[in-house]
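Here the structure comes first, spelled out in structure tokens, and everything after it is commentary.
As you look at this complex, bear in mind that one protein chain is not there, while each of the others sits in place.
Right after this comes subunit A.
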Amino acid sequence: MSNITKKVSWSSRGDELGAAGEGTPLLNGSEQPRHSRQVQLSLDYDNIENQLFLEEERRMSFTGFRCLEISRWLICGLIGLLTGLIACVIDIVVEKLAGYKYEAIKQNIERFTEVGGLSISLILWAVLNFSFVMVGSILVAFFEPVAAGSGIPQIKCYLNGVKVPRVVRLKTLVVKVCGVICSVVGGLAVGKEGPMIHSGAVVAAGVSQGRSTTLKKDLMIFEYFRRDTEKRDFVSAGAAAGVSAAFGAPVGGVLFSLEEGASFWNQMLTWRIFFASMISTFTLNFVLSIYHNNTGDLSNPGLINFGRFESENLNYNLYEIPLFIAMGAIGGVLGALFNVLNYWLTIFRIRYVHRPCLQVMEAMLVAAVTATVSFTMIYFSNDCQPLDSEHAEEYPLQLFCADGEYNSMATTFFNTPERSVRSLFHNQPGTWNPLTLGLFTLTYFFLACWTYGLAVSAGVFIPSLLIGAAWGRLCGIWLASIASIWADPGKYALIGAAAQLGGIVRMTLSLTVILVEATGNVTYGLPIMLVLLTAKIVGDYFQEGLYDIHIKLQSVPFLHWEAPATSHWLTAREVMSSPVTCLNRIEKVGTIVDVLSNTSTNHNGFPVVMQPAKLCGLILRSQLIVLLKHKVFVELAGSRLSRRKLQLKDFRDAYPRFPPIQSIHVSQDERECLMDLTEFMNPTPYTVPQETSLPRVFKLFRALGLRHLVVVDDANRVIGLVTRKDLARYHLGKYGLEELHLAQT
């Protein structure tokens, strides 16, 4: 059967199997109660080569294909442009609002330092944070839960072939952008870079369709691209454009898309994706240069700007390589710790904090606590540094420091995280004393860990970089004092940041390139690569990457690169779902309606058979619904000769939100009619014999982006159907191959 059951959900862990008997099993959480009717579906990346498709292709001229190619480029350019503009909007609004907020708090603190009553400033700070985060969190929790978090897991799933509901809608984009602004201005330990990737993907999905179903606007352009295959390509371009806008890393963006969706990739697509990335980073650059009043200066790529590492002191030497590798190992361990803590926290949240109002409250509490902790740290810090005209601090706080000095704890806490990262990279040695950095690392680690997974849209890149930069700088200071070698702390801050980020997210090639590009210094390629390599190896020994954890916890049937290692003895016969609901080539309308409206089984693909049970094609639920809607019945075909033939366009118009079966009215008389599926079904579905091994089936799915795979016997009779979910449930655990249980929400 195509879908094993309705409301399927995924238990994430193999080791939970043992506990499942005695304790309460974990629950899957991403779906809110009110959305629990949503089913995780797959995307149809495989072209349906039915007769309609062939006809259309025959009609299309050579110039038609040329036009298509040109419009692909055009769309990519548009994607880049819009993504860049969105990044600008986020950047400027965040900068302005955060500026007002910090200015207000600063003035308040200055006033109360003298006359007493600093606890009022503390409350002011907490309340400001609290209110911003409340707005962002309400938007996310009540309007679009899928916009929570960084969105990278969702985009990974999308590119993997899982249809995460509502992930590329316009509403999601709006909520995401507003949510990010609120959470960054609200002073949470978050960044605005991760969400850019999601935003770029949504822009791509929207632009490439030439219409918005939310706004009920159809521009009647790009109709050819209204199907999953084309849309996925554009979404990967959008994700790349997002990365490139966020980090000023066009190549990193392309590699990110490749890493996440690489099984469907070709040269021309990569080139187009690169084009989108370039346009996006250029747009951001250009608009920001206008905003900063030096129009035409194109040297500020990316939302996060690491600043320039150009000083001669920042060279590195051979003897530093082992130090870098050691730092990579530390990053891996800390990253794994972060992930483990966040994993347990997420499970707790899924179990107990699942109602939207509770989620909003939690986010607000985190915001208030963040402000409190920051304030307390600043209040009790004795680390005072002289004001420096070269590295002018944005909001220097004096508090109890001597006049002309500022509190150096405040440079890290009393600032947007991006700026803190930059000052950790570039402020000259001696700006912080080791105690300050140590305390900062510790508190920020826990704050960031606590914050990720809240119902706010926010990314984890910047907090990771910040934690890493802080302890990296600490390492630099320590090295300089111990080994009496002259180490520039800024360089070690960069290495630490790379190690920490690599330890948490465990991306490989793309992250290296992103960091190198953001640093703007190719010389650091080798150390960054070594560090990320070590961090990944060490981290993977303990725990998976953060995004993979969240993908699992969201119960998404995510297909990894390879089938589990020891699964060759499993055959398609054991994996497949059976028995299969089949349809006849000429089927009674009543039967089809009954099959489709059966709520206990929510199947999506139906093998079409000729009696007796011989496979002759595959038809999808969406196609059947369109057919029913247009009443393409055999009986009516004769009576309405004037009626125009159903075209592929009719299927595309209904894409991607096909109406549910309940909304289609079929009268009692019509139920007796017959439907001829020959023209519409995919006459050559992929099939495998029942003895095919699991890895072979897996490869077919991963490489071709299949949704259904029919299992047939030697007489070409349908005996089962393999879907993504049948494959994703196998998992290599401690005791060999394990099968995960499905859960119903």
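One rule holds in what follows: a residue touches a chain if its C-beta (ideal position, glycine included) is under 8 Å from a C-beta of that chain, and two chains touch if they have at least 3 such contacts; residues count from 1.
Keep in mind that, in the parts below, contacts and distances are computed from a predicted model.
Asks: Out of "Osteoclastogenesis associated transmembrane protein 1", "Origin recognition complex subunit 4", "Mic1 domain-containing protein" or "4-hydroxy-3-methoxy-5-polyprenylbenzoate decarboxylase", what name does the UniProt record list for the absent chain?
Replies: Per the UniProt record, that chain is "Osteoclastogenesis associated transmembrane protein 1".
Asks: Of the residues A:Glu144, A:Glu260 or A:Glu362, which one touches the chain left out of the display?
Replies: Going through A:Glu144, A:Glu260 or A:Glu362 one by one, A:Glu362 is the residue touching the chain not shown.
Asks: Which is it among A:Leu122, A:Ile330, A:Cys582 or A:Leu648 that touches the chain not included here?
Replies: Only one listed residue reaches the unshown chain, and that is A:Leu122.
Asks: Specify the residue from the set A:Glu49, A:Glu69, A:Glu103 or A:Glu574 that touches the hidden chain.
Replies: Checking the options A:Glu49, A:Glu69, A:Glu103 or A:Glu574, the one contacting the hidden chain is A:Glu574.
Asks: Could you pull out which residues of subunit A are in touch with the chain that's been left out?
Replies: Interface with the chain not displayed, on the subunit A side: 1, 4-5, 8-9, 11, 17, 20, 24-29, 113-114, 116-119, 122-123, 126, 348, 350-355, 358, 361-362, 365-366, 368-369, 371-373, 375-376, 379, 399-405, 566, 569-570, 573-574, 576-579, 720, 726, 729, 735-739, 741-745.
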